[in-house]
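Structure first, then comments.
Left out: one protein chain. Kept in place: all the others.
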Amino acid sequence: MREIGAPAAVVGALAQALLVALAAPLLVGLVRALKARLTGRRGPDPWQPYLDILKQLRKEAVISTTASWLFRLTPFVLVATMLVAATVVPVLVTRPALSFAGGIMLLMYLFMLGTFFLALAGLDSGSAFGGMGSSREVAVAALAEPTVMLAVFALALRTGTTNLGTVAERLGGEPALAAHPGHLLAFLAFFIVMLAETGRLPVDNPATHLELTMIHEAMILEYSGPYLAMIEWASAMKLFLYMTLLINLFVPWWIPTEVTGAGMLLGMLALAGKLVLLAVALAVLETAVAKLRLFRVPELLAGSFALALLSVASVVLLR
Amino acid sequence: MATSLHVLMALGGLTVGLLGFTGWMGDARALDVPWLVPLSGLSLRMDPLGGFFLLLVGATTVPSSIYAIGYARGARRGLGAYALFVLAMAVVPLAANVPTFLLAWELMALASYALVLTDDRDPAAVRAAWIYAVMTHAGFACLLSGMLLMTAWTGSLTFADWPAAATTLSEPARNLVFVLLALGFAGKAGVIPLHVWLPAAHPAAPSHVSALMSGVMIKLGVMGILRVGLEWLGVGPPWWGVVLMLAGTLSALGGVLYAAVEVDLKRLLAFSSIDNIGIILIAVGAGFVFHSTGLETLAIFALAAAFYHILNHAAFKALLFLGAGAVVHGAGTRDLEAMGGLIKRMPWTSAAFLVGALAIAALPPLNGFVSEWLTFQALLQNGRIPRPELNLVFMLALAGLALTGGLAVACFVRAFGIAFLALPRTEAAAGAQEAGPTMRAAMALLVVACATLALTPTLLLPPLGATAARLLGDAAPSSREDLLTIAVSGDFATLSMPVIAAALGLGLVLPFVLLRVGHAPSRIRYYETWNCGRLLQTSRMEYTATAFASPFRRVFDFLYRPERVVEIEAHGESRFFVRRMVYRNPTRSLVEDWLYAPLLGAVRAGTARVRAIQSGSANLYLIYVLAALLVLLVLA
Amino acid sequence: MRRLLLQGLIRAPLTEPLAPSDDTELAALAARLDLAAKKRLGRSLSIREIDAGSCNGCELEIGGLAGPHYDVERFGIRFVASPRHADCLLVTGPVTLNMAEALRRTWEATPDPKIVIAAGDCGRDGGIFQGSYAVLGGVAAVVPVDAVIPGCPPSPAALIAGLLDALGRRS
Partner (left out) sequence: MAADLAQALIGAGEVASHRGCRRVEVDGELWSALAARIGEAGWSLSGLWGEPAAVHMALSDERAMVVVSLACPNRVFPSVGRFHPPALRLERAIFDLFGLVPQNGPDARPWLDHGRWEVRHPLGETSAPALAAPYRFLAAEGESLHQIAVGPVHAGIIEPGHFRFTANGEAVVRLEERLGYTHKGIEGLMQGADLVHGARLAGRVSGDSTVGYALAFARAAEAALEIDMPARAHWLRALMAELERLANHFGDIGAICNDASFSLMHTHCGVLRERVLRASDAAFGHRLMRDLIVPGGVARDLAPGSKDPLRVLTADLRKAFAPLVELYDKTASLQDRTVGTGILKKTLADQYGAGGFVGRASGRAFDARRAFVYPPYDQLRFEVPVEDDGDVNARVWVRIHEVEQSLSLVEQILDGLPDGAYRVEFAPRAGQGLALVEGFRGDILVSLRLDEAGRIARCHLRDPSWFQWPLLEAAIEGNIVADFPLCNKSFNCSYSGHDL
């Protein structure tokens, strides 16, 4: 903010938000395609999600007579939170336009804001499936929260900041910082949280047809047309942001620190490369494990919490 | 009569608030009436801290009284008690000597006691009042003895003389006093495990009173703790702060966990007050620790965070209680299982309640987020303390706070979703009426308050920091100022609420615009909720409040120890033709069963006389207390 | 498991190329589909499968569509859980009187533009169950049908061919 003028900041913010918004569906498509290949299918075109979203945008919306204005507001809130989040996470440069606005805590609470409204929307139409999804979703989100904070705490202790940009810069600056058991533990903890928060296996199955086992899908069963498109788009962005965050916080190399053509290009390539690797890892994991029994999920999150706790402890004690 | 008094109260609140504001901003005032109170005379002093809490009292009284105009509907019952209650709360922060303080404190207790009993035909209310009286007096005893000890050792009833004298006291003596007074104040603040009275008493009172009790009264307990640990006793050992942090974490988690499964809307809010007191205590405790380890700036920052949360909680908890009151008024029930569909019948109330829910869930861009953020930052600063055992305490508090934040979201999704969304579950809910103009106005006022508190941290933090600095007896600057952002110790973290709000607003508008520009056909067709093609939807298909909390009941069953009662009436041998089947799934309170069931039993048995007096008139009761006061003072 | 996963990554997928279609009836019916719908749904189709009373033979073959050999997902076609998400109702079986209402409600719950495809001989006209006191007849007796895929049951290959023809994806 102080380095670059306000108008430039706005432009930068819009640019990055736009990039995230445009690239996110491709990442989802990529994971789907990879999973198809892993099970011996030719699978869908990675660009398929764009076609799906565009189609939904042009369709009619059928809305439950029970639902209220909140149901129609929610998709907009979701998109809004994700767009704002997209200007907070270091994606293109270590210090995106709004990196000063509140750091990782803002990010986590923005995601929470989305969860809050989506869960309400799930209840709004009064279907049992929606309520079930909401109840499960908020439980998972609530139990995932402490892990995130502790993982962040570990990073903050290592780098002396909760400002995402600064974390990335410090780690990028001296990779030695990353060579610490606490760092690895924090990474693992954060990875598990990512699975839970973005509704991937083994917590939730984005591809399931069984209402009774759904978490995220159950909340959006009632959505259709443009509203559905917005929600799908927002959750794609959420996945993109979480994966980028994971990468740029824990493997923060080749992220340009200021806006230069060459640097940006290198940065983009590096990001793309890292994302593909992570996507492969995610696809393999999702193919190799079954979904957890619902009440094992808290145990998983407790495990991630323990990891985070360990990481902080190691950082504190091995100082 | 009633209406005019409430108008009067509102105006009074306004003046008190303004007075408090000036005091908070630093101009000291003093008032002495030697003949009014025995022993020392009534003595009031206004300092920034006192001013701050006076402002809190006044500012919360205004909406509550306005609300009461429509809510109490000219009912005369409890009017006097209400006035007395507010007056007492206004005196407590200013009391400058022991008798004045104890008198005001006791009056506050009595008035609120009477208000809890407003509906004395309700056995629950009577029991609540009884528990409340017992707990208050346990607390009062602690305060009394603690203060008398100080008086005895310092030879002065005037608080102003204590700090100097305290430095001469032995470590054990100071610890003893701290423990006694902290216990007394913590009891009033509703800190777990001294909280049992709170979820019983707050809901029993009329909603505008509940708002004051949760929004202000319990905060005065926090004020007491601040005065004891930072002012009266000088710098204490770190463990004071550690104890406060741990107690705070326990309260925060316990409060929100019980709130998350509660089905009585007002009890739910009461439990969440315990949770928020816990959050405040965590910040206060952090301040204590930083103070005692010589990190003054951080101490100031932590306390500023605590103050901020005190303001915020007053705003949104009052809002939520008033909203709950409107629901009770409109739908005629406090039971979540009997609500539903209110968003279409009480649009204004639901909107207001939604804002309150977002705020208390600490979601941006509302005010709860600001203080939660500050508290987190304060805790994250503990890296500066070179003592691992203290770091680990902070880490626990941090994790606890994070979990609390998550659970609060779950808790209020449930509260709002079950109460206001989907189809009404009962006839009463179906016929609910929107609240009257004054009630709506009061809620609107508080919504504005929340918004203001959300957008102006940069304006509020400096004075809050100054107040903290004064309390700690030094004048360090709280935080670098910047019209847009607060910077915590340089580059550590920054927050800019206006930017967040603006960005979110933009983000909301953008998709709207894009949809219009891309002229996506905005054809909308309304059709029944998808029910797998079978039948029309009924409210029986909706998730219930209990059901919604079932994941938590499973995860934290050690805490709730849920029972599963199934009665089955089968038909002959055919287990597949069950005639009747009843299912209940109640949860119970760990603390109440293990700590208080025996305790209260003993007290009940032992104090038949006391009970006789409590069931009698308030005056009798007052005389008894004053007598006790005098006797003890003479002894001292 | 490692081996199986590796196979997936390295070996060529089991998915087979399409056989040329020879279904005249299909082409005829597909012609009824308005072009707008085709343009919107051509590259991305979400199917909601409804069994309106079939003997579950058709379900067996439809279930095979998502498998490696046929893999409809490669055409942007997938099966979804909620009619709200669907563009296409794939209906099987003679519509029994007990299912007619449910079928109609599902159709109502599906946002426009939507296409209905009847699969199997029973879905076409009630098949062998015509004239039963409990059977209404073909799918068309309840909701407007855009295309029919005959067969008892239609093989997965025939189903894919039918779907793509209905979308005008094969000429």
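Should a chain be cited, it is by its letter among A, B and C, assigned in written order, with residues numbered from 1 in that chain.
Assume a residue touches a chain if its C-beta (ideal position, glycine included) is under 8 Å from a C-beta of that chain, and two chains touch if they have at least 3 such contacts.
Owing to the predicted nature of the structure, the values given are computational and were not obtained by experimental measurement.
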Among the chains presented, those that the missing one touches: A, B, C
Among B:10, B:460, B:499 or B:547, the residue in touch with the chain that has been omitted: B:547
Residue among B:392, B:430 or B:532 that touches the chain left out of view: B:532
From A:35, A:95 or A:238, residue that would touch the chain that is not displayed: A:35
Absent-chain contact - pick from C:76, C:111 or C:153: C:153
Missing-partner contacts on subunit B, residue numbers: 263, 337, 531-535, 540-551, 553-554, 564, 566, 571-585
Interface with the unshown chain - residue positions in subunit A: 35, 38-41, 128-129, 131-132, 135, 201-202, 205, 207-213, 287-296
Absent chain, residues of subunit C that touch it: 1, 3-5, 14, 49-64, 67-69, 79, 81-83, 93-94, 96-103, 106, 128-129, 131-135, 152-153, 155
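The criterion applied here is as follows: only the chains that are shown with their structure count from here on.
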Separation of mean Cα positions, subunit C and subunit A [Å, integer]: 35
Separation of subunit A from subunit B, taking each centre as the mean of its C-alpha atoms, in whole Å: 34
Junction residues of subunit B - those touching two or more other chains: 523, 525, 527-528, 530
Contacts with 2+ other chains: residues of subunit A: 58-62, 221-222, 225
Subunit C partner contacts - residues on subunit A that touch it in the complex: 32, 36-45, 48, 51-52, 54-55, 58-62, 208-211, 214, 217, 221-225, 228, 284, 287-288
Contacting residues of subunit B [partner subunit A, same complex]: 343-344, 354, 358, 361-364, 369, 372-373, 376-377, 380, 383, 388, 391-392, 395, 398-403, 405-407, 409-410, 412-414, 416-418, 421-423, 484-485, 491-496, 499-500, 503-504, 506-508, 510-512, 515, 518, 520-531, 537, 539, 541-543, 547-552, 554-555
Touching residues on subunit B, where the partner in the complex is subunit C: 523, 525, 527-528, 530, 532-534
